[in-house]
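Coming up: chain A.
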Amino acid sequence: MIWQFNLIILGFLIMAAIMSLKVTDLLSASMIFGIYSFLMCLLWAAMGAVDVAFTEAAVGAGASTVFLVATVYSTKRKSSD
Partner candidate 1 sequence: MVDQYPAIVLLAPFFAAIAVSLLGNWKSGFCLPLTVLSLVISLMSSIALLGQVAESGEVVYLLGGWPRPYGIEFRVDPLNGLLLVVICTIALLSSIYSIRAAAVETPDKCPQFYTLYLLLVTGLLGMSMTGDAFNLYVLVEVASLTSYALIAMRSKRAVLASFNYIIMGTIGASFYLLGVGYLYMKTGSLNMVDIREVLLESGLYTSETILVAFMMIMVGVWIKMAFFPLHGWLPNAYSYAPSTASCVLAPLVTKVTVYVMIRMMFTVFGPEYVFVYLGWSDVVVWMAIVAILAGSILALAQTDLKKMLSYLIVAEVGYMVGGVWLANETALVGAIYHVISDAFMTLCLFLAAGAIITKTGKYCIKDMEGLFRKMPWTMVGFVIAALSMIGIPPTCGFFSKWYLINGGIEAGNWGYVAALLISSLINAILFFRVIEVAYFKKESTDSDKEETVSGSSGVGEPPLTMLGPLLVTAVCLLLIGIFNQEIVILIRQAVSSFGPLGFIG
Partner candidate 2 sequence: METVVSSKPLLATLVSLLVVGPIILSRRRPNLRESWTFLAGFIKLGIVLSMLPIILEGGVIEWTLWEILPGLALAFRVDGLGMLFALVASTLWIVTSLYSIGYMRRMKEHSQTRFFAFFAVALSATLGVAFSANLLTMYLFYEMLSLSTYPLVTHHQDREARAGGRTYLTYLLGTSVAFALPAMIYTYMKSGGSMEFVSGGFLAGSVSGGEATVLLILFVFGFAKAGVMPFHSWLPAAMVAPTPVSALLHAVAVVKVGVFCVLRVITGVFGVDFLASLGAATVIVWLASITVLAASLLALTQDNLKRRLAFSTISQLSYIVLGAAMLSESALTGSIMHIAMHAMGKITLFFCAGAIFVATGKKYVSEMDGIGWRMPFTMFAYLLGALSIIGLPPFGGAWSKWFLFLGSVETHNIYLTLVLAISSLLNIAYLLPVAVRAFYVPPGKGNTKIDLHEAPTACVIPLTLTAFGCLALFLFPEILLSLARLMGEPS
Partner candidate 3 sequence: MVFLTCGILLFLLALLVLLRVIIGPTAIDRIVAVNMVGTQTTVLLILMGILFSRVDMFVDFALTYALLNFIGSLAAARYLLRTKPLRDTKITVVEVERG
């Protein structure tokens, strides 16, 4: 574990989570969710959970962000909240 990284990333994570929930533009929200996801990946790497980090990297960058963007594409981009 690398606790210094851990502390910093946790701070970032909160920011990213708040942002992705606050932004009314869903495309931005999905992209910020992408940031959230790779921050998580870094966090897990910092905690020594390599496999989890690997999975999160693959899923967060390759799958869930793309899925979200695809859904925003097929539905609507504006959100009321």
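Rule of thumb we're sticking to: a residue touches a chain if its C-beta (ideal position, glycine included) is under 8 Å from a C-beta of that chain, and two chains touch if they have at least 3 such contacts; residues count from 1.
Candidates were picked such that all candidates are chains of the complex that A comes from, given by their letters.
Since the structure is predicted, the reported quantities are computational estimates derived from the model, not experimental observations.
Undergrad: Can you tell which one of 1, 2 or 3 makes contact with chain A in this complex?
TA: 3
Undergrad: Candidate 3 touches which residues of chain A in the complex?
TA: Touching candidate 3: residues 2, 4-5, 8-9, 12, 15-16, 19, 23, 25, 27-28, 30-32, 34-35, 38, 41-42, 45-46, 48, 50, 53-54, 57-58, 61-62, 65-66, 69-70, 72-73, 77-78 of chain A.
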